[in-house]
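The complex appears here without one of its protein chains, the remainder shown in place.
Chain naming follows the written order as A, B and C, and within any one chain the residues start at number 1.
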Amino acid sequence: MNDAVADLRPVVEARNVSKIFLTGTHEVKALDSVSLTAVRGECLAIVGESGSGKTTFANMLLGIYPPSTGEFFLDGELLPARRTLPLRRSIQFVQQNPLSSLNPRRMVGASLRLALNVHEIGDRPGRKARIGALLEEVGLPADFAHRYPSALSGGQRQRVAIARALACEPEVLVLDEPTSALDVLVQARVLKLLDELRQRRNLTYVFITHDLGVVRNIADRVAVFERGRLVEQAPTETIFEQPANAYTRSLIGAIPVITDDEEALRRKVMEETSAG
Amino acid sequence: MNDYLLDIRDLKLAFKNYAGLVEVLHGISLNVRRGEKVALVGESGSGKSVTARIILGLLQELKSARISGSVHFEGQDLEALALRTRLALRGTKISMIFQDPTSSLNPVYTIGVQFNEVLRRGNPDISERDAEARAVALLKDVSIPEPERVLVSYPFQLSGGMNQRVMIAMALANEPSLLIADEPGTALDVTVQAQTLHLMRDLVERRGTSVLFISHNLGVVREFADRVYVIYKGRLVEHGETAELFHRPRHPYTRALMAAVPRITGGGIPTISETDAGFTDPMIDHGVAS
Amino acid sequence: MSPVVRLLVKRLSISIIVLIGVSMLIFTIARVIPGDPARIALGPNATTEQVEQLREKLHLNEPIWIQYGYFVRDFSRGDLGVSLYTNRPVTTDIAQFLPATLELVIVAGIFMIGFGIPLGIASARYRGKAADNIIRVVSLLGVSAPSFVWAVILMLLFAFFLPLFPIAGQISDTLTVPPRITGFLLVDSLLAGDIPAFLSAAHHIILPAFALALSGIGQAARLTRSNMVETYDKPYIEMAQSYGFPARRIANRYAFRPSLIPSLTIIGLDFAAMLGNAFLVEAVYAWPGLSRYGVQVILRKDLNAIVGTVLVISATFLIVNIIVDLLIAYINPRIRLAERGRP
Partner (left out) sequence: MRRTLSILLSNPLSVIGLILVGTVVFSAVFADLIAPFPSHRGAVVDFTNFNQPPHWPNIFGTDLVGRDVFSRILYAYRISLLLGVVVLAIAVPIGVTVGLAAGYLGGWAEFILMRLTDVFLSIPPLVLAMSVMGVLEPTLTNGMLAVTTMWWPWYARLVYNVTRSEAQEGYVLAAEIIGASRLHIMFREILPNCVPSIVTKMTLDLGFVILIASSLSFLGLGVQAPTPDLGSMVAEGGNYLPDSWWLTVFPSLAILIAVFGFNLLGDALRQVLGSDQ
């Protein structure tokens, strides 16, 4: 009973978060007082096009730079601008391009070991076994620890990047377009892995993407960003069946689809636009 | 001879490096009729982009490339043509649209200067004034609101979608009979991509331009193409009219590819087997109704 | 304020900071001399009082920052002190010797750009072919020897064995030197309408300038080539090729101009190297420039003259760099026009 109540408490919360960038002489409002929450074990998708502020939001949640105004909370505690090691450990990150996110001159094992060393997870001899276990958890053989990223395929690299994030044993995983650099077959496999990991480890996902097809099948809730503003948030089903916002509808209407059912859904959504 | 505008037969390509030969295309045959929009769809590294470059003769300039097979365009064997004649086709009879519009336009010249050069390819004697008028008209065709302003701009001053329109306008400027589009709009936002694709489709349909459309995105292909070739690791695996192929995919690779695309109607993340069993099966041709 | 003006102001202020840094650095170097510069200047026969007088005059008994303060005060009045070697104001000495050096360096710079860049373009256009390999080896040879080696080799070949050019000097002894206006002999002779003097000066400058330019030519060719080869991989080159523009046009127009942007900065640095290397060439060809003066003042530990000479050379270099930055701004529209704000 208590557990269930605890689970509905937000793990991550953003309160009135704004970000203003200075470019040369003028200010650009990249994010305009966004408030959002994600509860434990949930996958919250943040959807938008370039310039929507979705990446800015993720970067501030990760502590890469602080918000201009507003606050982020983790488990009800205010996240400071300078993150302590335990806070860093709690919120981890998977980037879009695994080719860039893995150091080409360090072996896979060294990249994973860094996380274990920094956070002093396990004793020194135990770390080797832990690295092997992490690799196996993401579906790679343990001996991949001795490979360089250049010897891996795109999908394998992204699995390593996921394993590295998991090595910190985080509560929250920020995923920034984690599959958009991958081919569609590989994408499906990696998405499957992410979905399983979330359930197994009771992780909270903040899933940044422009791909609504992916969102439909992995997210519990969707937040739609447009030019720095949060224009709609709702459970996934609602977003796709009854989108309230015109921009959301135009996004759905623009998706290239491959089946007649999808086309029917798209047409329905677009008709509501012209009717509304 | 046949009535194909573009007819590729048993095209093979290999690259020579210090370790030996790496085969990229294992003999592909495909064709495009006049006024037809044909897609070549496949994952990265499948050999779809190199095919486009061979048609234009861009790869032939590489010392490391080994090419065999034939490419006929308007009934002429391109390989048999003198280099000069072949060069003359580029930008006039055949033109190409590239993946990333902003980095495909030269950063140090204005759109106007670059447009002028393209028009001069088609008509070397065109006057400065006529060229500008023609550029303005062409930019209007691709729904660019202030063509005069765009002409004096540099690519970095324009949005990706705007540059994409400029590139389409340039590609169609000399009224080519074949347009090769290599992953058009992949670098753009979905809404912008959808707009520019519709625009491009309308323009080529109105002008009767044939298109060879190269993409990894099944959804885009389904919306754009009349006919589809699926390519996997340098081999064509399935071919058919778009509706037929999407309704009844038969090759194991095509089926896996389609199953892997997450649907906006839901249904969960598809389970894709970790093995690639059957992907190298022989090609399945649905044939084309005439 | 236009972006170019803003750039100019920014560059100028950074250059002034750097120049202040140079003055402090060279001042420090000049003051850590082991031994007493006053004693060295006056020679072993001077009395202790004379030495002490000179030390007082040069503020050598004060702490170094006070000395630097005097230096800044004098410098702001355009006074670099008196050379202990020539007993003349350092500014007078520099005004006398600098023009000949600058003339040599400018002509060499013209050679560097005029030969180096076209070689680099050709090399990039025919990359992988025989012409490319030849140009690459030749330009590598160019950068593989110090200027004095080239000076000696060119002199042996084209002044002694094939006596095409004079061996030394700035102008033929039999001619009267035209009145000094700018100090640049080529310019002064033209201003005086003295064509024979101009031709003789031109004849004299070719060999030393070429010796000085050779490594610069090689460097410019290599740089142009490597930046252009990089540019050839850009999508806009492929697009230009897809339109069937001729290879020469693609090289000279589509690939060259964007690749010039990164090349220019380094070419500016090479110009600086030439200011230094001019010392070597001048020594071989008995060129009446700053070289002999510079070496002499360094050997004699002539503080004011060392600081003055180095400062003037550095300032020249910084001016060249500002010119290079403006050229880059002219070529690169991103700098010329303010960039659009990024989200």
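One rule holds in what follows: a contact is a pair of C-beta atoms (placed from the backbone, for glycine too) under 8 Å apart; a residue touches a chain by one contact, two chains touch by 3 or more.
As the structure is a computational prediction, the values presented were derived from the model and not from experiment.
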Omitted chain - touching chains that are shown: A, B, C
Candidate in contact with the missing chain, chosen from C:7, C:26 or C:51: C:26
Options A:14, A:60, A:108 or A:168, residue touching the unrepresented chain: A:168
Listed residues A:92, A:156, A:204 or A:233, member touching the removed chain: A:92
Positions on chain A where the hidden chain makes contact: 62-64, 83, 85, 88-89, 92-93, 95, 97-98, 100-106, 111, 114-115, 118-119, 161, 164, 168
Touching residues (missing chain, whole complex) on chain C: 14, 17-19, 21-22, 25-26, 29-30, 32-34, 133, 136-137, 140-141, 143-149, 152-153, 155-156, 160-161, 226, 230, 269, 272-277, 279-280, 283-284, 294-295, 298-299, 301, 306, 309-310, 313-314, 317-318, 321
Residues of chain B (touch criterion as defined above) contacting the omitted chain: 18
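Assume only the chains that are shown with their structure count from here on.
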Dominant chain pairing [most C-beta pairs in contact]: A-B
Approximate Å spacing (C-alpha centroids) for the pair chain B, chain C: 51
Distance from chain B to chain A - Cα centre to Cα centre, in angstrom: 33
Chain centre separation in whole Å, for chain C relative to chain A (CA means): 54
In chain A, residues with contacts to at least two other chains: 50
Multi-partner residues of chain C (at least 2 other chains): 339
Interfacial residue positions of chain A with respect to chain B in the complex: 49-50, 183-185, 187-189, 191-192, 195, 210-214, 216-218, 237, 240, 250-259, 261-262, 265-266
Contact set on chain B toward chain C in their complex: 56, 58, 63, 87-92, 95-96, 98-100, 103-110, 117-118, 121, 154, 156-157, 167
Interfacial residue positions of chain B with respect to chain A in the complex: 43-44, 189-195, 216-220, 222-223, 246, 256-272, 274
